[in-house]
Structure formats: structure tokens, C-alpha cells
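Left out: one protein chain. Kept in place: all the others.
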Amino acid sequence: MTSKNMKDKGVSVVFAGEAGQGIDTITLLISKIYKKCGYNVCLTKEYMSRIRGGINSSEIRISKDRVNAYTDTIDFLFALIPEAIEYLKKRITKETLIFKVEPSERYKNTYAAGMLFGLTAISSDIPEQMLRVFLEEKGEQVINKNLETFKKGYEKGRELSEEKAVKINIDASEEVKNEMFMNGTEAIALGCVAGGCNFISSYPMSPATGVFIELVKASDRFDIITEQAEDEISSMNMNIGAWYAGARAIVTTSGGGFDLMTEALSLAGIIESPMVIHIGQRPGPATGLPTKTEQGDLELALYAGHGEFPRIIYAPGSLEECYELAKAAFINADKYQMPVFLLSDQYLLERSYNIPVINVSEEKINQNIIKTEKDYKRYQFTDNGLSPRGIPGYGDGLVCVDSDEHDEDGHLTEDCDLRVKMIHKRRKKLDLALQNSIMPEFIGNPDYKILLLGWGSAKNSIIEALRLCKRNDLAFLHFKQVFPLPPETKKLLTKAKKLVAIENNTNGQLARLIRTEFCINIDKNILKYDGLPFSADKLAKEIGEL
Amino acid sequence: MTSKNMKDKGVSVVFAGEAGQGIDTITLLISKIYKKCGYNVCLTKEYMSRIRGGINSSEIRISKDRVNAYTDTIDFLFALIPEAIEYLKKRITKETLIFKVEPSERYKNTYAAGMLFGLTAISSDIPEQMLRVFLEEKGEQVINKNLETFKKGYEKGRELSEEKAVKINIDASEEVKNEMFMNGTEAIALGCVAGGCNFISSYPMSPATGVFIELVKASDRFDIITEQAEDEISSMNMNIGAWYAGARAIVTTSGGGFDLMTEALSLAGIIESPMVIHIGQRPGPATGLPTKTEQGDLELALYAGHGEFPRIIYAPGSLEECYELAKAAFINADKYQMPVFLLSDQYLLERSYNIPVINVSEEKINQNIIKTEKDYKRYQFTDNGLSPRGIPGYGDGLVCVDSDEHDEDGHLTEDCDLRVKMIHKRRKKLDLALQNSIMPEFIGNPDYKILLLGWGSAKNSIIEALRLCKRNDLAFLHFKQVFPLPPETKKLLTKAKKLVAIENNTNGQLARLIRTEFCINIDKNILKYDGLPFSADKLAKEIGEL
Amino acid sequence: MDAKIFDMPCADIAWCPGCGNFLILKSLKDALTELDIKPENLVMVSGVGSASKTPHYIRANVFDGLHGRILPPACAIKAVNPELTVVAVGGDGDMYGEGGNHLIHAIRRNSNITNIVHNNMLYCLTRKQASPSSSYGLITPVQTHGVTEEPFNPVAIAISAGATFVARAFCTDTEKTKEIIKKAILHKGYSLVDVLMPCVTFEVNSYKWFKENSYYLEQTDKVFSREEAFKKAIEIEKLPLGIFYIQEGKATFEENQTAYKDNKTPLVFREISRGKMINDLLHSYT
Partner (left out) sequence: MDAKIFDMPCADIAWCPGCGNFLILKSLKDALTELDIKPENLVMVSGVGSASKTPHYIRANVFDGLHGRILPPACAIKAVNPELTVVAVGGDGDMYGEGGNHLIHAIRRNSNITNIVHNNMLYCLTRKQASPSSSYGLITPVQTHGVTEEPFNPVAIAISAGATFVARAFCTDTEKTKEIIKKAILHKGYSLVDVLMPCVTFEVNSYKWFKENSYYLEQTDKVFSREEAFKKAIEIEKLPLGIFYIQEGKATFEENQTAYKDNKTPLVFREISRGKMINDLLHSYT
């Protein structure tokens, strides 16, 4: 790493230390400060499943251009404990500057932050001011102690900058200063609110609890009923009950918690209940690696729940998509009266970066609920399979739903012909949803030879890798709606000489789905399943060699 | 229907009436009597989810040749209630002889049985004797009343035979007299016992409870621990605990109950626990049609449980396969240290017919359990992925298993490299299992143009249909091991001009799996999803028109 | 109000002739009639089992969900629209077996719903297996040597879990059962009415047996304390019938929701128009 290099492309800074040393807090604050100063920032964290001890690391990328993915490269490493260096050895190169934060320092994290700002020659005004605001509630003494530590660090940073001849001169931008800085969790929660979510019953589970917490935060302002249920089974059944009564509910969980909801998913299927399910994937099976990342539950979402019934699966890859697809999940669950999934993972949920402000026009949420007439039939047969949805207590009709196969009234039946009709009715809704699909995003040269395929969280890593590898024969197709797969996609796939699926799992689940749906073979899978996300730089090498 | 017809091919007799009228009891008894008299018999039942009332019907096929599938054709219908005729209207033809059992009769079922034996000109000795044995515990009065009724029915049957010129003269066979007569439930339970099952914890659910009941029956003689758990979650976790401690356990349930077990399935996956799971499929989603039949949960079994881990899925199609595959499930779960599924359904479980006696040679069950040494490591890395399995309290070692990703010792780890190694270890076991696959069965002309594909319970209906349609360009491939799909199969598939999958579900799940695994398209699906099984005669027409 | 208003003349009732379920259905309909509840404002929630078919035989809104999962949707429905009367009915398998965890936690939540359990001490729809409340020694095809596990005592458990209304009724006494159900519906908070009933088909407990082995608690003005109620609850020589415990005034689940702190309009009838507020929220991330 030379200072020259950094000047235009930015730096990657890693803080590593034990849980409890405040790495989370400080890296978030640092990131916000850089953003406020006009730099593009991307913060990716990686940590262990414990409250104290162990080793965690957070990467802050600071750049002139947009940055929104993880890279392996470390330019500056701040090691808050000595073990951190060994722990990160694979990512450390000769170019990496390592700063060991003296064990004598009380506020190690603040000290390191000071060093960084000193090194990167950012005037200490904004950092100090934001630090002060951030610590406001902690009292004058803590603030002063921290500011003091910060200044010491800052001085040290300036010194080092001289000593190591670090000259960083990344351009700042006025525009960035006023952009939003958030993580996937926040973006999804905002999308839920925008989609009219007003009910959440969930059970804590990493990495999905955040969405619950964000919705609880929003609950006072947006009239959201919130309940931490006794278990996942209860939460899913509550949410379905809530939709039945006219609310718009979501459950947020991870694969293991979702397993317990699959029976109720099947219930939503047969009673044609709208439902929104957020699965924050993590490496399984079972408890697996609870705080790490993986895209291992696509097939689970596709086939969970016994019996056959339609569903929609969205997999956002960027903050904008987190917001848009969470919103779409509510709208389409309501519209098609079926469960809609949001598949995310730790990488997507806990990575923060800046994006242009999303503006919402004043709009009323259109609920597809009718006032019922006396002779209302919940499952009235119609041409497109959709029956007008009533709710109890609104109109003169009765709203009956039943987990058994049922007649148009919603009462149980064992009539074989009616059974077949009801299956067709439910299936038609999927045809309808398919006609209104959210298309995959095409990125790259339209005259591609090799088409990279990806879904969900891997998006930004793949896009950056594509940019870095600078090959003209490559393009990338990113699936946001993973199911049903839009049939238009087929053309794009058959046009390629070579199809390469890039997935953060073992089996290549998107590749398998494409075979299942289109009978098109995927030539190569680039898979990663060590609990860490794709890094743009490493991936660039891999696709460079295709 | 003319008597001439019946002479060589046998008759199909249906008893229909309310739950509570003893149709089950009498049709079973009748079937056993005919078998004892040397006739091939197949008994298929269909009923509603209620204890009294409604309409149920049971078909008894009596034949010179082997019969083991359901047909739509009804030669004789005994209607114990008038509504039964309307209910069965689609199966009634001009040829059907309908007998309405007078409402005045107290033991309608016995009366009808008498009629049948009279009609078919079976000497009343054996029936009366077996009726007497059957009613033994009910006391002399009940026996006499029943025998009286039986005789009245018998006379009536003789009369009718004259009146309607019914002349039945099916050949009996000495061989058949000593064959076994049982249903799929019993055959599976026997296979479990033969596979060394000595633990079952389950929760009642149609149509799978029968296997539980049969194992309870066997428990006193075979030292089987039995427990009706509070719910399916508990039962699955108990069974896994039982395997850990050295027992051989099974859970028996249906799709909805299995949903609740999927988290624990994932646990079995990561701790590499053997486990046997019997899913008696039924039409879903949710409660669906609880007493009807469907093959709708193949994809569920394939992908249930979060995260990625190996499994084996068997789907027996005949009584012999019920026995053999249940036994194989225990042997291979133990051998490969992974969950093994048995997929059945109401059609397979509750249909009885005669088969030649299965003989078992005196053999000890080989348990793959080692006595541990002091330095025992449950997950020791080996070439083929299998680590010797120890159990607590047997040897000097400690046996540690963990739902988190773990090291060789079985203690939790968050090491990314170890994670990858453990994934590879688990995957290797599937390669091993694949090498020892149970091959699909090929039936028909080796110079086929059209290849029919089926799995599980549809087998016998398809085989009979193949025979009935008399086309020489057709053959049938029956999958017993549905996953992993033996790669050798590919050749058979590519050889065909046309592939036709025949499945008792909506989506053609085997067809989808073949696309996923082999990227081979299935040209046509013959699907049935009204809750009833494929009937050989109707299916014969359909495949005749291919 | 006419009791017929809740009748479903076309329903093909799946229960056996003479089954206690019919009596409970009658008591429930009578109670609803006397309380002047409108079918359109009534939601009957149930699971799977013979008992759980009850909602199909009452003119009402119906949420017939999964076996054992009765209470979570019931609580949610009430929270989304507190103006609805929510009655959750199920069998002893539903409520005490598969649904045991929800029972305890719904009690803790104290939603204003009424929970009626048709307790035949048996799984009947699956053709006779023991339920958690089966008596010691009951022989079934699965419990061939008789039940050995401690019978589940719903009254005692509900009292320990903090239920605010706990009663036991006996189906044959339709008048008394009706009165108990009325009180349960009127009670603000979660109420449990465990209704003993025989199964005539599988011959588990007869009407006579119950008659001889139960007695009514004297319902004086004084209500029992939790300890006294517990003491009564664990009597098993003769089963006490009536209301064991009432705690008035405890806040319900709905009331505890911020959404209802200053605004009593049912959530479902509030307009969801969020554009402006969301814009503000989004901008707070800059």
C-alpha cells in the first residue's frame, strides 16, 4: 500500500478486538463521521456468538467513489488485542499497516478512532463534535475522558502519518454529505413501514432480530402492534391471525426459527392468507455459525411447508432493494393473498453504506379488503383465482377460513371435485403473480459471452468484482425475485456461452432452481461457504480466470 | 358385468356406508376369508375424517391372478346407506350390480358379507368359522346374532345369484392360502423391527399413526421403548436423543407433523445422527384432506431443514418394498450417520393384499457403534467422511455432539476453515451413500419408446395399467430411492423418446427432481390430485392414449 | 335475541350421536344469544380435532387453523380488532398437548379472549389415543398397558400461570355451563373454561361417571384466593366444578399496546397513510 494508491481509490480500515471493547459503536460512529465529511463509506462487520471476549472485526471502506461491498484487502488494521493479527492473517498483506492499540488505553476504541482521523488527515472538528453528541447521555465526565483519548489518538495518527509517509487525499463530495447511511436491517424495516406493516410478532434470532427491533422503534409513531412471542410457532400463527383480522404482519427470523413456522406457512397457503416472512439466513444446519453469513436457505423457502401452494420469494441485494422489496412484499402478499418471502443474511442486514435519499410521495396504502355483504364467500371462485378478501367485523358477511380443504364458504369439505377446483384456484394466483414479476437486473455488456448469475446479498460483491476484473465478455444477471422465476429470463440465459452461478452456499441453490424451472444447465458454480461473504477483490480474481 | 367376464379376471366388490357401520372390520374379515380360501385379494379403503356418519367405501378385489392395486370399476356394490350410490356415481357403470342392504338389518355389515359369499358361491363353512373366531371375545350372544344375520345374507346372496344370473367361478389356488395378507402399515412396522428399531416416540397423525400402533404391539416382545410425545417437536428430538444414546429410533408422522420436526432434522444433519423418518403423506396444505391420499411431500422431504446436509429418501411401492426399505432405512441411517426418510401415503399404508411369505434368516443386527477410547473424537476426520460412532457410557471416551458447527471433538467452533472441512466431511457421506444406491426397478419392454416414471405408492397402479394397456413401446421405471438419484438412471432416461412422469400430486415433483439432478426434461406429467389414488383401469386408458 | 341466529341448518355435523360436544355447542350458543352478541362480531377460533370442528356449526366468523395453535391467532385477532368477541375452542389434545406452550403464554399475555376446552380426556379424531388429561391406566392402541403419565391438570396449571379467570364445567349441565361461559366472555382478560365431556363412542368416562365424581364449588360472593383456588384445583377424588379463580382489573394484551394508549379505534379501522411520516423517518438517516 502506498499513499499514492489510496488517493483515488480509498482505503479499507479494519478494527479488530474482543466483544465488549466497543468496536461496533466506534466503527459505526467513524463511518457516519466520514460520510458527514463527504466520503463514501461502507461498513461490514463480522463477529462471534458471544457477549464478551472472542475476536470480532469490522471493516470500514472510505472512498471517493461509491463503495457498498466487502473486500478482503486491509490497508490499516487497528488491533485492539494482539490476537487479532493472527486471526486476520489471511487478509493481511505486506502493504497492510498494522496499529496495535496500547493495552494501557482505557477507551481503546476511541483512541483508535482518533488515530484513524489523524492518519487520514481529517480535521478533528467534525469528529469531536459528533463524538460529543453521540456520548451526550453518558455525562460530562465520560465525554471529556473520551475526547481526551480521542485527541491523544489523533496526535498519534498525525505522527504516524509522517513517520510512515501515509498521505491520504481522498476527494470528498458535497452530495454524499446529505445521503442516507444505513444498514440492510434498517432499510428492510423502513420498507415494511412503507408497505403498511402494522403488526409484528416474532422471536429473537440472529441475524434477523434487528428488523424486529427497528419495527418496535417505529411502533409508537406508526401504530404497530408488537409482540415477542413464546416461540416461532406462536409468532407465525399470530401474524396469520393478524392478517385475517385485517392487519399487515411480518415475521422476522432465521432458518432454524423458520423451520418451526413451516406448518403455519402451509396454513397460510391453504387459507390464502397474505403473509410476509423475513428470513435472515445464517450458516446452518441447526445452530451452525449463528453470527456468520450464508445464502443457504433458498431451497428451504422454496419448498417449506407440506402440500403444494403458491408463494413468492424476493431476495434484495442492495439497500434500495431491501426497502423496495420489503414494501413490495406487503403489497403483493395482500394483492395475491399468499405468503411472500424476503431472503436476506447477515452480510446484507448488518452492512451499512451511504445511498442517495429515498423519497416517498404522500400515498395512501391500498388495502385489498372489501366490506362484506350478507352472502359473502371467502373463497368465491373467480377467473383469476383471487377472491375478494373480507375481514371479520367489517360488513354484514361472515369470514370463514379453514385449514382443511374447504368450499367457497370456507367450511370444511371432503369433496374430491371441489378439492381439484380449489387447487386450480390457488395455482392461478401464482400465474397472476408471475405476470407481474420483478425482473432480474442485467449489468454489463449486452454482448456477453459469459453470464454471471447471482441472487440476494451477493449482488454488490459481484458488481464490484465485475468492475474490477475489467473483462468485456462478462455480464451479470441479478435475481431479486427468485421465485417464481420470470420466464423472460430464459432468453438471457440461453444467449450465454457459459453460465456461472455465484452463491454463498454449498449446493448452488439458484443454479439448481434454474435447472428445475428452465431445464438449463449451469456450467460452473462459484461457491463460498465458510461463513464469510464474497469479497469483491477475491471474487474479481476468480471471475477474471473464467 | 356378465358372469362370464368375472370368471377369469375376478371381481371388484365395494362396501359403502357410514363410519360406525363396521365396514372396515367386515371388509378386512371378508378379505382374509377369501385369501384363506385361496383367492388373491386386494382391499383398498377410502374414508372421511370422522368417527361416525359421512360416507366411506372399501373396495375388495377378488381374483385368480395377483391383484395389488386400486381400480375404479365396481362389479358389486353393497350400499349400507342409500346415499352411498350417489356418492360413488362416477364409478358405477351399467354393469355394476347394486345391492341395497335393508335398513332393518341390525348387523348390516355382516349381512352384506353373507350376501357376498352367497353370490360368489363360496361354501359358508370357512366364513362362518372365521367369523366365529373373529367375534370370540364379544360373547356367545353377539356371535349367534351375527351368524344368524350372516346366514340370512348368505341365503339372500344365493337367491340373487340365481335371479341375476351371476355365475362366478374364479379359480382358487393352494399357494395363496398360505400367503401373508397385510397392509403397508404392517409391512413397514415389520421392516422397522427387522431393522432393529427399539425406540419410537411419535405423535398421532393420520395416516401414519398405524406404524406407531404396530410398533407398540411389537414392543413387549422386541423390547421397544415407546412414547407418545406431547408434540412432534418433542418426538423428533427424543428420537435423536435415543440414537445418541445407542438406540435405533423412528418417528412416524404426516406432512404437517413433519413440518414441526424440520428444525430437529437439521440438528440430525449437523450432529450426524442417524434417524429414520416415516412420512405418511396426505393431501395438504395444512389439514387438507386428512384421510385421503397424495404424493405431495417429496420436495418437502428433499429440502426440509435449514442449512445444507445429506439425507436419503426411500419411497416403497409395494408391501415387499415397505418391509425391505424400512429395514434398509435403519441399516443405512446407522451406516451413513444421516437421516433416512420413508415416504408412504394413505393408499400404500392402508391397502392390504396377499404376498408370498417373507423369510428372514437368523441374523444379528450389525450396529455401527464402537467402544470408545480415552481420546475418542466423535467427528474425527476420515477419508470417506464417516467417523466411528461412539455412545455415552460405552468405553473410556466422551461423546460430544453439538448443534453449532464443531471441531473433531464435538465442541463448538467459529473457525471458518474448520467449517469448510466439516461441510466436506458431511458431503462425502452422501457420495458414499450414492455409491450404494438402491436402483430403480425397470418393468416392461427393454426396447421402449416411451418411458413411464413413477415413485412410491403409485407403483402397483402403474404396473397394472401397463399390463392392461397392452402397448409394446412402453416401459416403466419405478424409483424406490428417490434421493440421491442413482446416476446410472440417466442412461435409461436419455434412451427414451418420451418421458412421462406419473405422480399423485400437483406439481410433478419427481419430474422436477429429475430436471434438477440430471437436467433432463420430462415430456409429459400424468398427475392426479383429488385425494384418491391412481386406479389401474383409468390409468391404463390414459397411458394407452400417449 | 333468537338462539337460532347462531344455527347452521345445512351443516353436516361430524360428531357421533350422543356426543358431549353437542351439549357444549348448545351451551355456547345459548350464552352468546343471551349476551346478545352478533354473529358478524363473533370470531370462533379453533384447531384440529373433533372439538375443533365446533366453529363450523355456529354462524360466526371462523378461523379454523392448525392443531394446537388456537391461541396465538385468537390473541392477534383480538389485538387487531378489540371490538370483536373472540372465542377460542379446542380439544384437550389441541390445548394441553400440542398447544401447551401457547396456553401458558397466552395466559401470561392476558388477551381478552374466551378459551373453551372440550375435555374428553382423549384424542378422539385420531381414533383413541391418550391425551395429556387422560386418567392413569387408560388403555388405548398406543397406551396398551395404560397411561402412566401424570394427568395434566388444566385448572391448576392455569392458576399457576396467572390466569385471570379459571373455570371447569361439565357438559351435561348445560344451564350451569352456559352461565359459566357467559361469565367467561364478560370477563376482561383471558378466561379458561375446561369443559368435561364423555366420549360415548370410545367409551372413555361416562356421563354417569362424571356425575358421580364431580361436585359444584359453592359460589358465594367471596372469590377464592390463588392458594385456595389451587387447593381446590388439585382435588381429584371428586372434581370440583364452577369458577375457581377470578382476578379483575389486570390490563389486557391489547391495552398494553402503545397503539391503544391514546386511540381506542381498532387498529384495523385506522387509515394507513404514511407517506409524509416515512419521508421524515427516511431523512433521519441522512
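Here the chain labels run A, B and C in written order, and each chain numbers its own residues starting at 1.
Definition applied: contacts are C-beta pairs under 8 Å (C-beta built on N, C-alpha and C of every residue); 3 or more make two chains touch, one makes a residue touch a chain.
Predicted model, so just to flag it, every value in this text is computed and none were measured.
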Listed residues A:M130, A:I213 or A:L418, member touching the removed chain: A:I213
Candidates C:K29, C:K78, C:R109 or C:K128 - the one touching the absent chain: C:R109
Residue, one of B:G20, B:P392 or B:P486, that touches the chain absent here: B:P392
Contact with the hidden chain (one of A:L77, A:L135, A:A286 or A:I365): A:A286
Residue touching the undisplayed chain, where the options are B:G20, B:G196 or B:P388: B:G196
Contact footprint on subunit B, counting only the chain that is left out: 178-182, 186, 190, 193-194, 196, 198-199, 201, 218-227, 229-231, 233-235, 237-242, 244-249, 263-264, 267, 271, 357-365, 367, 391-404, 410-412
Interface with the undisplayed chain - residues on subunit A: 20, 48-54, 203-206, 209, 212-213, 216-217, 219-220, 226, 228, 230-231, 256, 286-287, 290
Those residues of subunit C which, in the complete complex, touch the missing chain: 99-101, 104-105, 107-110, 132, 145, 148-153, 156-157, 159-162, 226-227, 230-231, 233-234, 251, 253, 256, 258
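Basically, only the chains that are shown with their structure count from here on.
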Computed distance of Cα centres, subunit C from subunit B, in Å: 37
For subunit A paired with subunit C, centre-to-centre distance based on mean C-alpha positions, whole Å: 40
Geometric centre distance via CA averages, subunit B-subunit A, whole Å: 43
Junction residues of subunit C, two or more chains touched: 48, 65-66
Subunit A: positions in contact with at least two other chains: 233, 263, 267, 271, 402-404
